[in-house]
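Note that this complex is displayed minus one protein chain, with the remaining chains in position.
By written order: A, B and C. Residues from 1 in each chain.
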């Protein structure tokens, strides 16, 4: 069982990836699409920093609507491409069949202009449950392409992280392989690192930052939780974590 | 088997319909959402008239993208509402599993400023095939909520008419009942017409125009093709065609 | 004057727009303006009517 996460940065360059797209379950990002639609609608994209330094998109209701439309555009673009390659894709969000349940973060702490503030109207979520039974049933019908939109306790859409979604699906389905499709493999001092043993990870982390650092940490957690291999597949090569 | 089509005009008033929403297969419109998003993006909404007087939305690629996003917003709003009522909805477009195949109208004739013109970059489609086998399989898993987006021969999304989609699904699944949820039942001289026998339809058509007239004609065709009952369910009452 | 590509008749044409459709007064066929300066006409096939949202 292979889970593939298509990064937002390569949504418009999927033609450059060949067989790698063949996953049993596919998830994706799309924050570039969300930023673009927000900009076109004249709505400011606010990225906030959590006290521990993690950056996130401030997603009040007004932005949630834009998030949903832009992410579903990304979803159908992937479905359309896969169908054109004879892969019978079925595009879904976490609302559909209640596939992904998440808890809305009713309180989020963020640093704005150096001050710590409490944010209560954010519609991001923490993934609580993946409907594994339904996902397995659906993968008999076609290849599920799951958008990073979860269902809250109030049955509302929530913004969830695409990488975390891929990780959660890989673990709950006990996948053999988790592939992150993104623009670049992991580089250390400008060189592609082709292979990382999980117990060597600490040596490499200082070379990574932002999204890549999070992917490496997630890869480590995935392998430690039973996923045999995690691949960070870039346009320039790949990094395998085992 | 009951097919329900949720009209764009009542998307934001679904709470006012109770049990009627329980269909085996649900489709919907959403042109108000498309108009709203177009307006917000500063893109002119062009409605053209065909030589035979039918109005349609001019859908070049730039509008198609807006159409897709706005229609998927409508789709997930319905899924979210149904999930909140304990109905296990699964929202899909015609791209998903190739559910709805349509032929792109590579040439459309329209009247613009009184002149007849040929339009070649329109992305509307004529429904050619509904994947009945897959639709039946999906309705065992949950309640499909199908967006009026079809897949072209080039695996691209196409704008298709929500009423026609409901009609095509009702026929191909040999539904007993086809329900059009819209703002008003059919009125003649200000009075709700509660019942129309199919062979009496001609007497009533002069009282109807635009979308209602098309619904009545479609209802007639549906009943003549085996659907036992067509209901035009408004917020103010209903018209049953048998 | 422009020649009808179907029946060869000479057609009197006023001011035309690209993609405009005119009817040949002699053979009644629909013709699309596919070129201007010089005007180029091409027969336009019949089309099935159906529409989106």
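What we mean here is this: a contact is a pair of C-beta atoms (placed from the backbone, for glycine too) under 8 Å apart; a residue touches a chain by one contact, two chains touch by 3 or more.
In this text the structure is predicted, and so the values were computed from the model without any measurement.
For the chain that does not appear, the touching partners among the shown chains are A.
Contact with the undisplayed chain is limited, among A:57, A:73, A:215 or A:238, to A:57. Contact with the chain not shown here comes from a single listed residue; of A:23, A:91 or A:125, that residue is A:125.
Taking the complete complex into account, A:159 is the one of A:93, A:131, A:159 or A:222 that touches the chain left out.
One chain of the complex is left out; on subunit A, the residues touching it are 8, 29-31, 34, 50, 52, 54-57, 59, 67, 71, 105, 107-109, 115-120, 124-127, 148, 158-162, 164.
The rule we apply is simple: only the chains that are shown with their structure count from here on.
Averaging Cα coordinates per chain places subunit A and subunit B 33 Å apart.
Residue positions of subunit A with contacts to 2 or more other chains are absent.
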